[in-house]
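One chain of protein is taken out of this complex; the other chains stay put.
And now, chain A:
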Amino acid sequence: MALLEVKDLKVRVEEREILHGLTLTVNEGEVHAIMGPNGSGKSTLSHVIAGKPGYEVTDGQILFKGEDLLEMSPDERAAKGVFLAFQYPVEIPGVATMTFLRTALNAQRKARGESEYSTPDFLKKVREVSKSLNIPQDMLKRGVNVGFSGGEKKRNEVLQMALFEPSLCILDEMDSGLDIDALRIAADGVNALRSPKRAMVVITHYQRLLNYIVPDVVHVMSKGRVVKSGGKELALELEASGYAQFEDAA
């Protein structure tokens, strides 16, 4: 079943059109990779799906589980199961990571009409997940992402993903800034979340990540459109020949 349907999406930022009619369908259980040159609109797409303000959708639609996503506030989208692992996670001084995680998880559960986690249950869950991601407990006492290294910030995004158990995970360049070991740990974390009910959209510049998180479909984005889609071999092709051949198509 289609989980995410982006149809002929046109998006402007500050009077300039960035996405020029983008179409993308992601089914439950699938892993999609999106590759494309700098500035082609990959992060813009992920932000519009998550509901970041400042983007004007001038045409097209986004359906999530058949519902109009663009009508929902960002927190409603999160509660419905949309999760974006940010390319550049922000630092939030003064908000302890643990407090943030618990507040966010319980806000989502409340919005879905589920009961809040008790403190011991929550702590147990965080401990399990952070252990598997090699995140030390004392990191969780610090402000959200404050003083985290680039790699630690990315792992913190995967931690949240594992904790919130979203049905759609969008990973925007989760591999940037990760060393080889950290990449494997993070990718293992992502793979552990693969399930027949959950879909992933992996935005990356590098084929290497796709060796760890093997996609079902690879899309090439250029100048605000999906210009080619194919199997995982498409990523290898791109690695060998670059984007030049697609620039014209766009």
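Keep this in mind: a residue touches a chain if its C-beta (ideal position, glycine included) is under 8 Å from a C-beta of that chain, and two chains touch if they have at least 3 such contacts; residues count from 1.
Please note the rule applied: contacts and distances are computed from a predicted model.
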- Query: Of the candidate names "Arginine ABC transporter ATP-binding protein", "Fe-S cluster assembly protein SufD", "FAD-dependent tricarballylate dehydrogenase TcuA" or "Xylose transport system permease protein XylH", which one corresponds to the UniProt protein name of the undepicted chain?
  - Reply: "Fe-S cluster assembly protein SufD"
- Which residue among A:2, A:50, A:123 or A:193 touches the omitted chain? A:50
- Message: One chain isn't shown here. Among A:2, A:57 or A:95, which residue touches it?
- Response: A:95
- Note on the structure: By the document's definition of touch, the residue of A:104, A:139, A:214 or A:236 touching the omitted chain is A:104
- Task: Would you write out the residues of chain A that touch the absent chain, in ascending order?
- Result: 50-53, 73-75, 77-79, 84, 86, 89-90, 92-95, 99-100, 103-105, 107-108, 111, 143, 160, 164
